[in-house]
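The complex appears here minus one protein chain, its other protein chains still in place.
By letter and in written order, the chains are A and B; residue numbering begins at 1 in each of them.
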Amino acid sequence: MTVLDAPADAGFPGRAALRRHGVLIGRLALAALLVAGWHVLAGAIGPLYVAAPLAVVERIAADLGSGELIRHSYVTLRLSAIGFAIGCAAGVVLPFVLRRMPRLTAAIEPYILASVGIPKYALMPLFILWAGIDDAPKLLLVGVLVFYVVFIAVFAGIRSVDRKLVTMARVLGASEMAISRHVVWKSLTPFFLAALKIALPRAVSATIIGEFLVGNAGLGYYIENARQMVDIAGVFAGIVVSIIIVLAINALLTLLDRRVNAWRPVDRDMRL
Amino acid sequence: MLLRRLRAKGDQIAVLVVLFAIWAALSWRLGVYWVSSPWAAGARFVDGVLDGTLIQHGFYTLAEAVVGFILGAAPATLLPFLIRRRPMLVAIIDPFMVGGYGAPKLALAPLFILWFGIGMESKIVLVAVTVFFIVYFSTLAGVAALNPKLVRMAQVMGANERAVLRHIVFPGAVPYIFTGFRVALPYSIGAAVIAELLSANRGLGFLIQRSAMGYDTTGIFVALVATVCIVFVCNRCLGAAEAYLLRWRPPADTSLPVSAAT
Partner (left out) sequence: MTMQPPLLEVRGLAKRFATRVGEEAPRWVIRDLDFSVAEGEFLTIVGPSGSGKTTLLNMIAQVDTATEGSLLFRAQPAPVTNPKALNPGLSCQIGYVTQEDNLLPWRTALDNVLFPLMVQGRLNAESRARAAMLMEAVGLKGFESHYPHELSGGMCKRVSLIRTLVYDPPVILMDEPFGALDAQTRVQLQTDLLRLWNLGRKTIVFVTHDIAEAIALADRTLVLCRAPAKIIGNHIIDIPRPRDVDGLLANPRFVALYQAIRSQVQ
């Protein structure tokens, strides 16, 4: 990312390689610095507030070995997947249904936009009241969150479909179904995939947060339980594992994205 | 054309009426436990405003969100300007920033509550951390979008590095900074409310949780509506600030934002 005036005539090609190595070394150094700082902090403030990095690693290993972390992780991931599927399905189908009813769409659009402003997590107690204290409210939360991301992306994608292509397809005698499938769906695949990249990690986060509030299994429960027992190492361990899982999903999706879209010209847009 | 717009407005009002009717019907059919009636919710809302409790709690939450926002956005806005001349530094910290952006910050809520207690501080820190990464990336994009020809022009006219930063780099980045603000705002209010849900003794999230504990659906509805009001007002204020500061921009089209879903 060159944010300034171009460096004067880059003489030899070795300079670029030097830069790359320098960046890698810098990153490793920074990571080491952060962990060292963490260690020092833990020593200074004490085990009541900060668990030392080594203690956290030991705890994670122990809980992995005993299977407890694996169990909780599985519960969280399973719930996220189901909620994701529900939200995704609704988020994809609804825009296509609305596509056939432009008048209705125009009528409800401001309300949809307004509802985006509601912090969905704040609805969780309501969901608990409605759906009980098992998996259901968490599924609702994840479903709603994923729905919004996917719905807006697909909706915007459908809007941006080239009208001329649709008209041409109609002229050629294609049925509405066929148009939906071949013209509209193909055009909005990039929007949809981009939304999935955002929605999947968010689904996992939402599940964890839901588990803070209700339930007795899952990574969120693990963390919150540790907190209530003032088990700092446990809290740290749970958070670290959660972060690793979400970042791993992110990385996987980015890799997939690159593979699938390898043929596309690179488009550097804002990461928002 | 005008007729079409009138008809669209009429449709929207019709939908509003229908929504209300559905709400009332559901409340009547299912009972107040499941869905509080619009009238009860409305009355309770007005009561809450008049006797000040809703305002107090709302203000508490808003304060958490605003202070946290400033705490997180200030360094995030400053950092890209400081490191813009060192692309190696930007590259070095990039994976850490991306990691921070992707990691679920809300998962840190219990930790912050453990550290800072159930008062405002834990919520403020959570909001700050959430907002930081969002604003960093959008500001970075704004700094990167700098037009080098404008910098050259200013240099030929005798501008030093500080002048370039102040008059060229910064104004050019402001639109991007505002986009980051607009995305981060709902997050900041949401994070404050969630942290309050977990553990607090004041604020709208606390109200929601307390009402839920007492099976008081009306209370939940009222607190939710108050939250939405705050989000709405904040958005409007931000929009007005943006419209004023960015009045030099050529008019662009306003379409459904793809990444606005919270």
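Simple rule for what comes next: contacts are C-beta pairs under 8 Å (C-beta built on N, C-alpha and C of every residue); 3 or more make two chains touch, one makes a residue touch a chain.
In this text, all values refer to a predicted model and were calculated from it rather than measured experimentally.
> Could you tell which one of B:R5, B:R29 or B:K149 touches the chain left off the display?
In the full complex, the listed residue that touches the missing chain is B:K149.
> Which one touches the absent chain: B:I118, B:A159 or B:V228?
Answering carefully, the residue with contact to the hidden chain is B:A159.
> Among B:V143, B:I168, B:V183 or B:L197, which one touches the chain that has been omitted from the display?
If we include the chain that is not displayed, B:I168 is the one touching it.
> Touching the missing chain, which residues of chain B?
So the residues of chain B touching the missing chain come out as 147, 149-150, 152-159, 163, 167-168, 171-172, 174, 247-250.
The rule is short, and it goes like this: only the chains that are shown with their structure count from here on.
> Compute the distance, rounded to whole Å, between the mean C-alpha positions of chain A and chain B.
Comparing mean C-alpha positions, chain B is 18 Å from chain A.
> Give every residue of chain A touching chain B within the complex, in rising order.
Its residues touching chain B are 1-6, 19, 22-23, 26-27, 30-31, 34, 49, 103-104, 106-108, 110-111, 113-114, 116-126, 128-130, 145, 148-149, 151-153, 155-156, 159, 191, 194-195, 198, 201, 204-205, 208-209, 212-213, 220, 223-224, 226-227, 230, 232, 235-236, 239, 242-243, 246-247, 250, 270-272.
> What does chain B use to touch chain A in their complex?
Going by the criterion above, the answer is residues 8, 11-12, 14-16, 19, 33-34, 80, 84-85, 87-96, 98-99, 101-104, 106-111, 113-115, 134, 137-138, 140-141, 143-144, 146, 148, 151-152, 176, 179-180, 183, 186, 189-190, 193-194, 197-198, 204-205, 208-209, 211-212, 215, 217, 220, 224, 227-228, 231-232, 235, 255-262.
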